[in-house]
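These notes concern the structure reproduced below.
What you see is the complex with one protein chain gone and the rest in place.
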Amino acid sequence: MDTAFFLRWITIVTERVRADRDHLTDLDRAIGDADHGANLDRGFTAVEEALAAKPPETPADVLTTTGTTLIRRVGGASGPLYGTLFRTLGRSVGDVAEVSHEALAEAFAQALAAVMKLGSAQEGDKTMIDALAPAVQGMRTSLDAAAQAAGDGARATTAMRARKGRASYLGERSIGHQDPGATSMALVVDALRAA
Amino acid sequence: MDTAFFLRWITIVTERVRADRDHLTDLDRAIGDADHGANLDRGFTAVEEALAAKPPETPADVLTTTGTTLIRRVGGASGPLYGTLFRTLGRSVGDVAEVSHEALAEAFAQALAAVMKLGSAQEGDKTMIDALAPAVQGMRTSLDAAAQAAGDGARATTAMRARKGRASYLGERSIGHQDPGATSMALVVDALRAA
Amino acid sequence: MVGIVLISHSAALAEEAVALAVGIAGEDAPIRPAGGTDDGDLGTSLTKLEEAVAEVDQGDGVVVIMDLGSAVLTARTFVEDRADVVLADAPFVEGAVNALVTAQTGAALDEVVAAAEEARTIGKLC
Partner (left out) sequence: MVGIVLISHSAALAEEAVALAVGIAGEDAPIRPAGGTDDGDLGTSLTKLEEAVAEVDQGDGVVVIMDLGSAVLTARTFVEDRADVVLADAPFVEGAVNALVTAQTGAALDEVVAAAEEARTIGKLC
């Protein structure tokens, strides 16, 4: 997977975030503050501009610019979290022109650890981790398996009680709603196989 | 000591607070927020109005109206503290036309306990307690002894380090300034012998 | 539901803390600020506290959260003759959020007080 692959990935994510913006915001309305779609749309629009302004030369460039821009422009909890995800992917793949499937899977494993550490979240806390952790498992096999696992993971958050993020303040009442961040994470992982 | 005595006391306090307003505020500028004189002046002016609006029939009426008005109108920490002092005095002297010296001394002892409890302050914390506690001792002898002891107690706060109230945030830097609340308390006690 | 009042030396701080808590927890349970003196200066007002308590009182009790200094003394004086109003020894902002979140579940007065006070011990970095 080369620089163009990663650029296509980010472009697809940007388009899908834009398309799903209202859906993500509606999910966040139920158990958060109704801004997750707007946050990510603002963030990825800024990423698009940053990548256009200074075309990246390596996969790591794409990933690091994406992460750094998201941290700076999203404005919600998902900003530092997705930012850390992409920056850790960039650091992990390193200064290469082509990334192997194994290297990407390893990078995702490291990114999962970094995002869990930043947010002090575990699997089962009803956060983006519940899509990302199964995706990392699935990626050992294939991008398809990763996408499938992330989607299943996101759907499984509906039955969970939130223990991290704003939704955690709802306690019991967070049950019965799919987590917005897990939903967007499934979108991000799914876009990999379309890139 | 009858109703007229207690009315004279409050009138003298009101006049002296007004006269010393700027001095009390200056003391509070050094180790607080420069409002103690203004706070007490506002409070006792309201007391004057309240006592004029509904002339009190007993010593307890004078004291309770004074306390209740101070709690409501002072606006600073000294409001609930002085308010509790006067309300406890009123409750302690009870429904009588004449208060004996012994009854007043006992009422002051009860008021000291109530003010210490409200503010969780001890002697030596550089507060109004450092004038009130010696005054209670002195009052066992005479009003003159009480006034003398309160004044000495207020002056002794200069060397203390504040442990309660705003001045406590200054730590070491509160040393070297006389406490505004102890200073006004000495004024209040001293006015008793002029009443 | 249990009502919540935030009393502060600063009217603006109390208002903004209420706004943050409502932003997180919603408006199902009643919460009101009581900040500043009657004249709008820095300080506290028993009258403002009484009014705020009356506004949030639905008969299930009221929790008062104070910031510092005269707010604590005013609140203490107020509850002397109100057994249905309890002071929480809690951090101002974090206690308010926890109290409001808990009040909205229909929890009882002592549970809301406990939730506010627990905010002391909840780490932000773990």
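For reference, chains read A, B and C in written order, and residue numbers begin at 1 within each chain.
Convention: a residue touches a chain if its C-beta (ideal position, glycine included) is under 8 Å from a C-beta of that chain, and two chains touch if they have at least 3 such contacts.
In this text the structure is predicted, and so the values were computed from the model without any measurement.
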Visible contact partners (per top-of-document touch definition) of the missing chain: A, B, C
Selected from A:Gly37, A:Pro56 or A:Gly79 as touching the chain missing from the view: A:Gly79
Hidden partner chain, touching residue among C:Val2, C:Met66, C:Val85 or C:Ala107: C:Met66
Of A:Ile71, A:Ala109 or A:Ile175, the one touching the omitted chain in the full complex: A:Ile71
Chain not shown: contacting residue from A:Gly119, A:Pro134, A:Gly151 or A:Pro180: A:Gly119
Residues in subunit A touching the chain absent from view: 33, 35, 39, 71-73, 75-77, 79-81, 83-84, 118-119, 165-166
Contacts of subunit B with the absent chain, listed as residue ranges: 33, 120, 166, 169-173
Interface with the undisplayed chain - residues on subunit C: 8-10, 12-13, 16-17, 19-20, 23-24, 42, 66-68, 72, 76, 87, 89, 91-94, 97, 119-121, 123-125
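The rule we apply is simple: only the chains that are shown with their structure count from here on.
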Gap in Å, rounded to a whole number, between the CA centres of subunit C and subunit A: 38
Distance from the mean Cα position of subunit B to that of subunit A, given in whole angstrom: 64
Cα-centroid distance, subunit B relative to subunit C, in whole angstrom: 29
Contacts with two or more other chains, residues of subunit B listed in rising order: none
